[in-house]
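For this view, one protein chain was removed and the others were kept in their places.
For chain A:
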């Protein structure tokens, strides 16, 4: 499943026929259709990536053209910087926990929606599935900034919704507990917000993938006597494994970024830097302190972490037998 389509696989015979004549129509077509998007893309996306790697090895201050090349000194400096290392630790914590929690929660909800229906007759989803699907997707369409703002108010110690509900339920000790202002809970409270924002999206993704599995497969499993739980574990998860992997990697990339949520919830990095992440540190190093070379080095560290994360997920999936059993 999910066969990767690569370019250049077109019909060779047709291509050969076409290559003979180079008319104005053809040349202008290729120049505009391929050239224009590519130029924009190379100038504004690829070249900044490449430049960042070079700048990371200079002590560039940004506002003049004086860029002394200093090799890996920026990286050495970063790894000796305690606050930067705290931000790395926090980003890694997010990358470890957020994908697991989000993927499992959305997978459970998607399974309930799709195969929670009757065990007799046609395979079908739960009644009212459409309603749950639409509601669950709401947070994904809300701008991350607004999600952060709303939750910032919910966590407000005195007038927030959360403490209002908790004291209403009798937890009077939490009357003015600062969820985001206490280093013990700031990180967890922030993670809850990000999970809240993304579960719906992945739930929809998994529902679509599960619906792509032919009903005959489920019918066969049912005839063989598999219950719902067994079906979910032995049929659904192996068959949508590629989707789970993609979702996991996307969520990891998001978790390593997390800039918007973290900077809106706790703009300065939280109590004792407990919610400071690499992206926040990078932003303030570049645009508040003007240390652009150092900031680019942080960007490279972040990119490296992203690639390592994606590589690890691919490897674990491969080692545990992913995509093999499905293809056979």
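Please note the rule applied: a residue touches a chain if its C-beta (ideal position, glycine included) is under 8 Å from a C-beta of that chain, and two chains touch if they have at least 3 such contacts; residues count from 1.
Here, contacts and distances are computed from a predicted model.
Only one of "4Fe-4S dicluster domain-containing protein", "Fumarate hydratase", "Carbohydrate ABC transporter permease" or "Regulator of SigK" fits the UniProt record of the hidden chain, and that name is "Carbohydrate ABC transporter permease". Contact between chain A and the absent chain runs through residues 2, 4-12, 14-15, 18, 23, 25-26, 28-30, 32-34, 36-38, 40-49, 51-52, 55, 62, 108-109, 112-113, 116-122, 126-128, 131-146, 149-154, 158-161, 163-164, 168, 196, 199-201, 204-205, 207-209, 212, 228, 242-243, 246-247, 250, 253, 256-257, 259-260, 264, 267, 278-279, 282-283, 286-287, 292, 295-296, 298-300, 302-303, 306-307, 310.
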